[in-house]
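Of the protein chains in this complex, all but one are displayed in their positions.
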Amino acid sequence: MRSTIAGLPRACTAILFARISASTRTRLGIVFITAAAVLFPLVNGNDADIDAAANALAFAALALGLNIVVGFAGLLDLGYAAFFAIGAYAYGVASSWQLQPEWSGFWEPSRWLDLVARYHQASGDVVHFQVSFWLMLPLAAAIAAFFGVLFGAPTLRLKGDYLAIVTLGFGEIVPIVARNTPTVTNGAMGLNGVAAPQFFGFDFGVDATPYYYVGVALVAFLILMSVRLKESRVGRAWMAIREDEIAAAAMGIDRVRFKLLAFAIGAAFAGATGTLYVAKLQTATPEMFMFPVSVMVLVMIVFGGIGSVWGVVVGALVLQILQSWFLEDLSQWLHALGRLLSVDWLQHVELASSIELIFGFILVLMMLYRREGLIPATRRAPGLSLVEQTAQVARGGFARLPALIAPDGRAGGPLLEVADLTVRFGGLVALRSVELSVPAQRVVAVIGPNGSGKSTLFNAVTGLLPVHSGSIRFAGQEIGRLRPHAVLERGIARTFQNIRLFPNLTVLENVMIGMHARLGTGPVGALLRLPANRREEELAREQALEILSLFGNRLLPRADHLAGSLSYANRRRTEIARALASQPKLLLLDEPTAGMNPAETLELADQIQSLSRRGLTVLLIEHKLDVVVSLADKVVVLDHGEKIAEGPPAVVRQDEEVIRAYLGRSAAFA
Amino acid sequence: MPRAGYRYPRESGGPEATADASAILDSRFRGNDEVRATATDLLEFRAVDTHYGDLHVLKSVDYRITAGEIVCLLGGNASGKSTTMKAIMGSVAPTRGDILYEGRSLSGVSTAERVRRGIAPVLEARRLFPRMTIYENLEMGAFTRRRGPEFDEDLARVFALFPRVEERLHQLAGTLSGGEQQMVAIGRALMARPRLLCMDEPSMGLSPAYVEQVFDIIRTINRQGVTIFMVEQNANMALSIADRAYVLQTGQVVLSGPAAELRETELIRHAYLGEVKVV
Partner (left out) sequence: MSDYGVLLQQVVNGLSLGAMYALLALGFTLVYGILELINFAHFNVFMVSSFVGMWALGLLGLSGQGQVLTGLALAGTLLFAFAVTMLAAGVLGVAIERLSLRPLRGVRGTAAMITTIGVSYILFNIILLTVGAGSQNYPNPLPVVRWQLGEVTVELKELLIWGVAVVLMVALHLFVSRTRLGKAMRATAQDAEAARMMGVDVDRVIVTAFFLGSALAGAAALIFGLYYNYTSFIIGYTAGLRAFTAAVLGGIGSIPGAMVGGVLIGLIETLGGQLIAVRWTDVIIFSILVLVLVFVPTGLLGRAAPTKS
């Protein structure tokens, strides 16, 4: 009896939850949070509390910005505070009494635009900068973004931990420069007289409340931007780069461009926040922007959940509130306890100043025990029904191919021509004067013993290895010097011998990344989400599902599962689906049946066959020679980097040279 | 350094020299090991399965290697040969089945302990320590052993097998050619005074001249009493010196038997140039 009554509330909430759909729940949640945020200063009139909340919001904005760089794109930036400083000083200098150049006609148009004012002084007229706060918000963001590109351009090709060190360097250089250029920044004493924002005649003054509301609006806007970017082609490109740069490049993503974009947008978030922060404080000193600030923002996103938009906001708010409210209160309580127990040390402890010690522990403990943070970025997928879990081997290939997989126009002529190709790496000649021609709409197999250069050939064709000499022509055009993403754009897609999927992204997201080069939504489109962009995204999603459905029950029920959780064979199939999504004309498959049992091998062979009949050209590396015999129109044999045989499968199989290559030369003595 | 009056076997020495030396060295080998009948298996795989994540690599594999034999493991690409070596050395643990050495299970035995018990590897692509000298590389081979007269003897033996090594003791290993590195790699393994030498693709990347030298040396070492288990791609050469062979295909043993027999049949060719059997 008692248990039933006690269980009533839980039962009610469970029913309530089940009745309301997820999206409605989200909307209700957002409404609730917005209401709470708006009503907060009206409920709690204490200016100090509101000020603390405004600070918390500023750091939430910073966390959102760093989340884009570290969480989405996987670039560890330890000097993020530099962009915060740049935005802050930009506004500070543009609206304070710091700079007072002599008046001249040059400033007249700016005065007309109300950006500057003319002040009379005994020594002569001077310029007073008074750029509007509202104008400065986006302007500072742009200036910070510019510096993001400036810092990023030479450094983004460095490996993870080295990039971190370089960004740390920049993060330290900026405040030191600020400290040592007092004419511009007033050095360590800080800018004075930074103007408070004005809103239609209302001067913000020193009251915290208006800044709080601006902070709410800024954070809300940045959350919207983050979510829109994450769920767009741009976000997927960033996450692909984070998961596996090489695969990302092979799927058509211009790594340099997108890394710079992440850096720039992250910097822009910090720049705008800097403006708000300085406006509220009405001063800016170098100490506000040093390494501990960068670390604090990093701790916030690690704590909240790297990559999760709401997670990092929660992390930032919790840690800021911890610092300003909770620890203060706890210290007071400990003081009282100390007085009660007559313990001197307790009476003097100040927990708020030990916040950095707490940050250190948070970093260590989170890394050791919960790397995904409070609110993980990836959600757990629903379980599969029994029907969905079983899959029958289906012979005969793909029943119906989606329209997007279309044959190349030409027929018969060579689609890929490799001539006199020589590739070196590690001091060895990996390929020597290899000549290969793949006729359009045919299947050509490349075989050869271990280390003969097959994968090297693929890497050279797809731009992952530099070509020492020789030419690679695709559809009549030279592609030997192109970077990997450009090769994909031309119409060559590949899979990898060791399977390079994006393990922390879903199967569907993996396939949609394959479409990257065929979609057009950039950062602007992602942010604005115009009808055209939304249509493109929906269409892309449909097409990706269609491609997944080619593999029947194996992939489609797992569309929302993380790719890393799939079985080996299914991961292979997902990789092939991803390659198909890019609408290739030439498909390069590197050992597609490796790890599959005989039945699955034949199933895949049939599927490749049906792709070929549809008009796709296939170049495949394969060891199971029966598969090769049944599939390939032509076989090319490599040994020690050279082509030693070429021809129809049955002939090549009997070729003496080939047999010797595989089985080795005979012994000199028996 | 060679001691006066002690004749070491030359690389392609005549029968007498080899017989003398191997008889002397033989007894030193069996030194502190328990005396076992020569018919005992030195190494045995019993229904061993291994997995790489969810990928099933070795499938219920059985090998038996008797002391004194040269056994080679053949197979095409991705057949499980390297995994076999890793399982013997302890880098990979079987998910099912057991590996026995000298009759005792190797389950839970560390790599260092396996080396101490007498298993030494010659790694795929040599993997010498590039910025250490040849001498230091050889020293590392004897890492699990104490220094003393036995170390000097083994060093002398390596010099006898590879005279050019002695000339260039203080050259950095990274500056050697592939073939020279292979010699040093074999020497390094011999410095552990192993009973069982596991060689992973000793002929890979070597010119034909060096391949012959290497196989020559393998024969010599075997005559000195070391059992050899060798993974090889070059089936013809391997079968010319092996006593027995196993052929792996996608993780399963599809052929096994005396090397001489396997050389004559077409079956090896079929195994390499593969047949996919539908169950």
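We just call them A and B in the order they show up, numbering each chain from 1.
Simple rule for what comes next: a contact is a pair of C-beta atoms (placed from the backbone, for glycine too) under 8 Å apart; a residue touches a chain by one contact, two chains touch by 3 or more.
Note that the coordinates shown come from a computational prediction; the quantities given were computed from them, not determined experimentally.
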Selected residue (touches chain absent from view) among B:P121, B:G187 or B:P202: B:P121
Listed residues A:L158, A:L330, A:L556 or A:I644, member touching the removed chain: A:L158
Candidates A:A22, A:A122 or A:L368 - the one touching the absent chain: A:L368
Which residue of B:L55, B:L100, B:M140 or B:A156 touches the chain not shown here: B:M140
Touching residue (missing chain; options A:L298, A:L322, A:L416 or A:L663): A:L298
Contact set of chain A toward the excluded chain (per top definition): 76, 78, 154-155, 157-162, 164-166, 169-170, 172-173, 176-177, 179-180, 245-246, 291, 295, 298, 302, 353-354, 356-357, 359-364, 367-368, 371
In chain B, positions touching the absent partner: 89, 91, 111-112, 115-116, 121, 123, 127-132, 136, 139-141, 143-144, 188, 192
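The criterion applied here is as follows: only the chains that are shown with their structure count from here on.
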Chain A-chain B separation of Cα centroids, rounded to whole Å: 47
Of all residues in chain A, those that touch chain B in their complex: 449-451, 567-568, 591, 594-595, 597-599, 601-602, 623-627, 653, 658-660, 662-670
Sites on chain B touched by chain A in the complex: 53-56, 76-78, 201, 203-205, 208, 211-212, 215, 232-238, 240-241, 268-269, 272-279
